[in-house]
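A quick write-up on the structure given underneath.
On to chain A.
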Amino acid sequence: MFDDGTPIYRQIADQIKAEILGGTLQPGGKIMSTNQYAAFYQINPATAQKAFRDLVDEGVLYKQRGVGMFVAEDARDKLVGDFRARFFEDVLKPLIADARQAGISLPEIIDYLRAQEGALK
Partner candidate 1 sequence: MSFSVTLRDVTLKYGDTEALSDVDLDLEADKIYGLLGRNGAGKTTLLSLLAAFRRPTAGEVLVDGRPVWENAEVVSRVALVREGGDFDDTDKVEAAMKSGEIRPDFDLDYALELAEKFELPLDRKIRDLSRGKRSVLAAICGLAARAELTMYDEVHLGMDAPTRDGFYKALLAEYLERPHTVILSTHLIDEVANYLEEVVILDRGGILRHEPIETLQGVGATLTGPAGAVDEVVAGLEVLAEQRLGGTKSVTVGTELDAQSRERAAASGIELGPVGLQDLFIHLTEPDRTGA
Partner candidate 2 sequence: MPADTNLKLPTRRYSIGFGVAWEAHKYFKWWFAVIIVLAMVTPPAVFQFSSTEIEVSAWEFAAYSGKIFSAIVAGTFLYTMFPNALAQGLTRREFATSMGLFGPVWSLILGALALAGFILEHLWYGLFDWNQAIQRGDRDLALDSLGAVLTHGVTYPLSYLLFFAGGALIGAACYRWDGGWLILVPVAPVVFSLDFALTRADPWGPGWFRWLTGLSGDASSPVAAAAMVVVIAALAWIGRAILLETPVRAKKA
């Protein structure tokens, strides 16, 4: 379920972010409780708690005392913004490095991306 690399709480946080980006979790929507997360993923509830806390700090989730955790109204915009900011550095840059190692030229990559344009929207 989890890969060994990153700490589990970070993986959970990333997954929640992905669900918000993907639209599975809507702004204002309620998140499963720590205990539900713990039972589902078979992890210590403190680990889920830590993921939630980080997301609250980032402003992605907010807590309503006694009710639960909810997705912030602007969570999606915020995540999209963050992702945009990181996209070229974090996603494209290593990709280009890999391509260079394999001897794939820049025009080849550009051609491929052009061909995918329909899929992008």
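We adopt the following convention: a contact is a pair of C-beta atoms (placed from the backbone, for glycine too) under 8 Å apart; a residue touches a chain by one contact, two chains touch by 3 or more; residues count from 1.
These made the cut because all candidates are chains of the complex that A comes from, given by their letters.
The structure displayed is predicted, hence computed values, not measured ones.
Undergrad: Using the definition of touch given at the top, pick which of 1 or 2 touches chain A in this complex.
TA: The candidate that touches chain A in this complex is 1.
Undergrad: Which of the residues in chain A come into contact with candidate 1 in the complex?
TA: Per the stated touch rule, the residues are 2, 4-9, 35, 38-39, 41-47, 50, 94.
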